[in-house]
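All protein chains but one are shown at their positions in the complex.
Chains here go by letter, A, B and C, matching the order in which they are written, and residues are numbered from 1 within each.
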Amino acid sequence: MQLGLIGLGKMGKNMRERIRRAGIEVVGYDRNPAVSDVASLEDLVAALAAPRIVWIMVPHGDPTTQTVAALKELLDPGDLVIDGGNSYYKDDAVNADSLAERDIHYVDCGVSGGVWGLEEGYGLMAGGSREDVERAMPIFDALRPEGPREDGFAHSGEVGAGHYAKMVHNGIEYGLMHAYAEGWELLEAKDIVTDVHGTFRAWTRGTVVRSWLLDLMVKALEETPHLEGVSEFTTDSGEGRWTLMEGIDNAVPMPVLAAALFARFTSRQENSPQMQAVAALRGQFGGHAVQM
Amino acid sequence: MQLGLIGLGKMGKNMRERIRRAGIEVVGYDRNPAVSDVASLEDLVAALAAPRIVWIMVPHGDPTTQTVAALKELLDPGDLVIDGGNSYYKDDAVNADSLAERDIHYVDCGVSGGVWGLEEGYGLMAGGSREDVERAMPIFDALRPEGPREDGFAHSGEVGAGHYAKMVHNGIEYGLMHAYAEGWELLEAKDIVTDVHGTFRAWTRGTVVRSWLLDLMVKALEETPHLEGVSEFTTDSGEGRWTLMEGIDNAVPMPVLAAALFARFTSRQENSPQMQAVAALRGQFGGHAVQM
Amino acid sequence: MQLGLIGLGKMGKNMRERIRRAGIEVVGYDRNPAVSDVASLEDLVAALAAPRIVWIMVPHGDPTTQTVAALKELLDPGDLVIDGGNSYYKDDAVNADSLAERDIHYVDCGVSGGVWGLEEGYGLMAGGSREDVERAMPIFDALRPEGPREDGFAHSGEVGAGHYAKMVHNGIEYGLMHAYAEGWELLEAKDIVTDVHGTFRAWTRGTVVRSWLLDLMVKALEETPHLEGVSEFTTDSGEGRWTLMEGIDNAVPMPVLAAALFARFTSRQENSPQMQAVAALRGQFGGHAVQM
Partner (left out) sequence: MQLGLIGLGKMGKNMRERIRRAGIEVVGYDRNPAVSDVASLEDLVAALAAPRIVWIMVPHGDPTTQTVAALKELLDPGDLVIDGGNSYYKDDAVNADSLAERDIHYVDCGVSGGVWGLEEGYGLMAGGSREDVERAMPIFDALRPEGPREDGFAHSGEVGAGHYAKMVHNGIEYGLMHAYAEGWELLEAKDIVTDVHGTFRAWTRGTVVRSWLLDLMVKALEETPHLEGVSEFTTDSGEGRWTLMEGIDNAVPMPVLAAALFARFTSRQENSPQMQAVAALRGQFGGHAVQM
């Protein structure tokens, strides 16, 4: 079996390696010639026998849109494109419809696992027709963790469902991280638990809060016991916002996600304008000194 | 009529003036001789004819406790002590019980209005027996705004009810201020409303959001159109925390108050520990660079 | 001066009356012949001398879009259309561009005040060119409260700015209402303040939390002292969601608005799915009985 893989960044490079280990031939393309197997998209397509499967693993938005547009020209009817990036789920219908004009098939696939996926396997959520998803199953099987397929792979629904599932997955992730973070700050702030790192480590087995994120938190604390020097500055990459907007659109209260997302916004502000306003108001009625 | 008034800070000094304007004789005492009418608490008590009314207007906690203890020794049975500071409502029962041992009466009174109260009158919420509250009514009438008594004064309940009402009043105030602050930040962040100050001013009459706090916000923006140089650093003086704890104790969800209070906590942090933890976690799974 | 006014519902009917009281001739049209001055849009246009001003006051979305489309056909170059409904600000550019094809001018205007506006005047926020806004000023002056124009009217910016300002106004309103509501619930839940209605009334003058919404709360409590029989079920009409989405888009934390909006979502759920999930989880690890 063959796979064309476009985008060999942090995620793509590891995925190429994992798929190859499963005995599948992978032809990888990246704008960076140092990591690319071929010189161009044309070469990638030429290196694959039809009907082809081509997996896109580039940033969402324009890079993905342009890659789909290029593949639409280069591929043949009957070929299959899989978008494995973190695309917005509404883009999937657009991409699928565009490719369908040339009878090129489309599957969207959410991929979770970060840099650990190479060794531990990736959690996968696919959206598309049953036939297309089945066709790509050897790829999914190579990427997902060993064990029962259902524990690391889902055919979540039609086109768009894979990215929607991944979006919600990431929204949940925001909340999980923030829950641990709040608890950690409290334990550090109060001088009663003298071994915070050890306490977090003791939670990694047997407890109700054990999780992979907790393992990572313990690992981070092993490296930097009180996170000395770590900046609060935290970006957000889109899925958290999208998930919250979906909550709003569907009248689903998402207070935990909102709190986690807003904390990221605040982490990037030097001087919170809304708190300036509160401070100014207090100054007006209370004669509280407004610090400059 | 006479009143003894202890504590002549920002609030107390204005209150003395307003009560005097109503034709009541006020003997004020403050540790600061520059503003005090008498040299000591003993002199204050001596200057008043029994049965006396003495109003305490000092910071809550120890200063109030110590003043109550001193008055317990100095006053006579039948005298009345009013605590008009922002005391914790649970302190009222303690103070009332202690004074009752010498048959000294006790009323707690929440006072709202800030530095504007001198001219506009203070909103008052009193807790105590009907008899004690009636006895102090000329003082309350002097302090409250002109107009119907019920629009600026309430006998909220037994001892403690006045401070409880004031505590909740302040909890609400946190939420109101933050609601305006969020809206202001959004209008400043988005480049579509080019006259944010004018828009806030246009809200002061006719609209659903008109309020005294809005008037103050407009005033603040007149002085500093974009709050340039105002620090986000915002303290909290107790009532917000107490109100939220009461919500927790009584299983009353208070998400708006919690949000406003937490934003103040965050405003005082240079580098949020919980966001350090989130940043560290992201670094672990995503290979995201952790900024130092 | 003449004005064409389309939409004579709760808001429009009162506005017609207020503008007429200012001595301006208003020709009103509504689908409901019982309140309409003319039989059709055609008749409305025919009744006005060019250059005309026509104010749209119909529900946002399709009704407004269709009205704009109809006016585009019926009006003459140089006429001015004002959308005073609660339209989404992104619709304004579309409407303005469409009308500009026939050289018809466009202003958007946020209108606040509810059913009280007839007597108290409406707070207004206009978006459009200086020239167009000036031209409609007699209408704005008729609608806004008496007193300085700047206290009840703002020219907030170019087309779209009026509705953006009104959207944020409504977002703030959500937070304000919820802040009072939380405080009221706590006072009702705790058995210390025995006169909750009286306490709220005492806040209406002199205090920091005094506002028009507080006046309305007192009025509601006069009618129904403990809100007996009032349903929690609360709809949301769009602006709250839009404002929160704008916060997300512009990385402005809006925890107070989010809390208020989510509480409305929850108020409409018989059995919260997310709490079903929490209950089910607790049943799994704790052996807690899951109530059916």
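Just so we're on the same page, a contact is a pair of C-beta atoms (placed from the backbone, for glycine too) under 8 Å apart; a residue touches a chain by one contact, two chains touch by 3 or more.
Keep in mind that what you see is a predicted model, and the values were worked out from it rather than measured.
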Legend entry - Residue touching the undisplayed chain, where the options are A:Ala69, A:Met137 or A:Ala202: A:Ala202
Inset, instruction - Using the touch definition up top, pick the residue from A:Leu80, A:Met254 or A:Val278 that touches the left-out chain. - result: A:Met254
Inset, instruction - With the full complex in mind, choose from A:Arg16, A:His155, A:Arg241 or A:Arg264 the residue touching the hidden chain. - result: A:His155
Inset, instruction - Sort through C:Met177, C:Val193 or C:Val252 and give me the one touching the missing partner chain. - result: C:Met177
Legend entry - Contacting the left-out chain in the complete assembly, out of A:Tyr89, A:Tyr106 or A:Phe285: A:Tyr89
Legend entry - Contacting the left-out chain in the complete assembly, out of A:Val54, A:Leu187, A:Ala220 or A:Ala277: A:Leu187
Legend entry - Touching residues (missing chain, whole complex) on chain A: 89, 112-114, 117, 120-125, 144-145, 147, 150-158, 160-161, 164-165, 168-176, 178-180, 182-183, 185-187, 189-190, 192-195, 198-199, 201-214, 243, 246-247, 250-260, 262-263
Inset, instruction - Could you list which residues of chain C touch the chain missing from the display? - result: 10, 114-116, 177-178, 180-182, 184-185, 188-189, 213, 216-217, 219-220, 224, 227, 229-235, 255, 260, 263-264, 266-267, 271-288, 290-292
Legend entry - Interface with the unshown chain - residue positions in chain B: 208, 241, 244-245, 248-249, 251-255, 258-259, 261-263, 265-266, 268, 272, 274, 285
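Simple rule for what comes next: only the chains that are shown with their structure count from here on.
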Inset, instruction - Round to the nearest whole Å and give the separation of the Cα centres of chain A and chain C. - result: 38
Inset, instruction - Provide the C-alpha centroid distance between chain B and chain C, rounded to the nearest whole angstrom. - result: 33
Inset, instruction - Report, in whole Å, the distance between the mean C-alpha point of chain A and the mean C-alpha point of chain B. - result: 47
Inset, instruction - Send over the residues of chain C in touch with two or more other chains. - result: 208, 251-255, 258-259, 262-263
